[in-house]
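The other protein chains are all here in position, but one chain of the complex has been omitted.
Which chain is which? They are A, B and C, in the order written, and residues in each are numbered from 1.
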Amino acid sequence: MAVKSIAPYEFASKDTADKFPAPLLYIGWEDHKMFCSPFCAPMPPSMKFGELVRGALPGMYGAHPDFARIDWDRAEWFVSGRPFTPDMDKTLAENGLGHKSVIRLRTPGLTGLDGTCF
Amino acid sequence: MSNVFIAFQKNEESRAIVNAILADNPDAIVNEQPAMVKIDVPHRLVVRKSTIEAEIGRDFDLQEMHVHLITMSGNVDETDDEFTLAWHQ
Amino acid sequence: MQIDLRTVSITPLRQTYNHVAERLGADKPASRYIEGTMDVQATHNFHYRPTWDPEHELFDPRRTRLVMKDWYALKDPRQLYYGTYTQARARMQEVAEADFEFVESRGLAERFDDEARRTALDFYVPLRHVAWGANMNGAFQCAYGYGTAITQPCLYAGMDQLGIAQYLTRLGLLLGNQGDLEAGKQAWMQAPAWQGLRRVVEDTWVLKDWFELFVAQNVALDGILFGLAYREVDAVLSERAGPTVSMLTRFQAEWFQDVTKWVDAVVKTAAAESAENKELLGQWYARWRGRVREALAPVAELALGADGAAALERAVAAVDARMHKAGLAV
Partner (left out) sequence: MDMKVSKKLGLKERYNLMTRDLAWTPTYQSVKDAFPYMEYEGIKIHDWEKFEDPFRMTMDSYWKYQAEKERKLYAIIDAFAQNNGHLGVTDARYINTLKLFLTGITPNEYMAHRGFAHVGRQFPGAGPRVACLMQSLDEIRHAQTQIHSLSNYNKHYNGFQNWHHQHDRVWFLSVPKSFFDDALTAGPFEFMIAIGFAFEYVLTNLLFVPFISGAAYNGDMGAMAFGFSAQSDESRHMTLGLEIIKFILEQDPDNLPIVQAWLDKWFWRGYRVLTLVAMMMDYMLPKRVMSWKEAWEIYAEQNGGALFNDLARYGIKVPKGWSQACKDKDHLSHQAWNVFYNYGAAAPFHTWAPGEKDMEWLSAKYPDTFDKYYRPLWTHYAKEQAEGRRFYNGTLPMLCQVCQVPMFFTEPDDPTKIAYRESEYRGMKYHCCSDGCKHIFDNEPEKYVQSWLPVHQIYQGNCFPEDADPSRPGFNPLAEVVRWYGIGWGRDNLDYADSEDKKNFETWRAQATGN
């Protein structure tokens, strides 16, 4: 199905990659809905995945008591819902992440405040 | 069976309208809330001009009811003498 | 515990909304007209283009060739917002109701001069369709215009025209019967005298420029037609057969006075904005004045016979004078 319109109805997406300082990456931490929604942030494609984890995530998630308890070796990652094993030393682009990719982090054993997934 | 309903602001005139509705619809269920009164009736509700007029002692145009209405549910049919709300199924 | 809140003397933090204060140039109390009108329409960051007009934004100043730096300059001197609008019209309708009641209860319609009755039915009854056309156009201006200051009174005027169509319907039923309404519609659809006017009305329905439509409908057509119908024809019928018809059309006569204040103010402000606007408004007025004048000639004759032409010229001259005063080169 497509939009029904009286005349041609084609408009460029408002959110193509060229309009941003860097491609957008969406990041969610499973079972920690205290951060009410996944995050959205521009991330340089040249950034190493490890830098994302060490550099960006603490600022995003550090306020949660579980964050300090994460065992990063056991962390599980997903891209668009599918399991994914990131290479920490490779860049986001080399890990296959592009504009508007969604990654999710699961930290087994950590299920939020009183186990409520918040 | 589904209910139709109608709700009015609470005031002197709607008090009379509500009384008329209760007289004409024996199955009506009244739900009083602050500043609002809601009436549910199974299937069909009728508001009669003549009953309201008897209640308030003057001529009453059914369209005057609009001033006090809050909400309602059901198919409307309006004539000079009657206003009805009904579900057809 | 009974608290008497009136005894508390509070210094307000602010007097009005910020966008209103900016327009007033200071934070001071604003009228309800101003608070309920200024900047009420959304202006930025529309999400989607209309599927019915993908060339434009949902609200888009480019739907007319007229250009205003600030569309809220087109204020209504009557300061009508919904509350004052309905209360003003309720007062007028109360008077109209009393007039209809009086004509009916005293049997004035039955005793009305038959020749004058024929003229009144033949002339006024088809005008209910002109008013219907005006209602469509008021809706158009409101829907596709820009800025609440102008779109708001456009809808009010359109709804007034619906009311006028309904008063004319009652006039027809009071002086005649349902058959006279049918005959009036028949004349509207087929009688040669009415075809020019019907063509004008239908032509206004396909105008794309809403401000040109404002000039065509509210300035030219309303201006000339109401002058003719509710001054010229009314005066003749009144002289010939007493004030019965004047009573049944009093709403229209009062309304025309009221709405003229607004229409003239809008044209004046728009023309004063720029030489281009003035030029454009002048062109639009010239075009529609010519069309309406031509279309009304047989209608004026139908009502007034040989005197019709002069009456129509007076009605046209009155609008010319208004437009001249509003700054158009007429």
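One rule holds in what follows: contacts are C-beta pairs under 8 Å (C-beta built on N, C-alpha and C of every residue); 3 or more make two chains touch, one makes a residue touch a chain.
Keep in mind that this is a model prediction, so the values were computed, not measured.
Within the set C:Arg63, C:Arg128, C:Arg289 or C:Arg322, the residue that contacts the chain not displayed is C:Arg128. Counting the whole complex, the residues of chain C in touch with the unshown chain are 1, 3-10, 12-19, 32, 35-36, 39-52, 58-59, 81-83, 86-87, 89-90, 92-94, 96-97, 100-101, 104, 128-129, 131-132, 135-136, 139-140, 142-144, 148, 151-152, 155-156, 158-160, 162-163, 165-167, 169-170, 173-174, 177-178, 181, 185, 188-189, 198-199, 202-203, 205-206. Within the complete assembly, residues 1-6, 9-16, 19-21, 24, 26, 28, 30-31, 33-42, 59-60, 63, 80-81, 99-102, 104, 113-114, 116-118 of chain A touch the chain that is not shown. Taking the whole complex into account, chain B touches the unshown chain at residues 2-5, 7, 9, 33-36, 61, 63-64, 66-76, 78-80, 87-89.
As a convention for this text, only the chains that are shown with their structure count from here on.
Chain centre most remote from that of chain B: A (centre = mean of CA atoms).
The centroid of the Cα atoms in chain A and the matching centroid in chain C are 58 Å apart.
Rounded to whole angstrom units, the spacing between the C-alpha centres of chain A and chain B is 56. Contact with two or more other chains is made by no residue of chain C.
Not a single residue position of chain B touches two or more of the other chains. For chain C in complex with chain A, the residues that touch the partner chain are 49, 51-55. Here chain A touches chain C in the complex through residues 3-9, 11, going by the rule given at the top.
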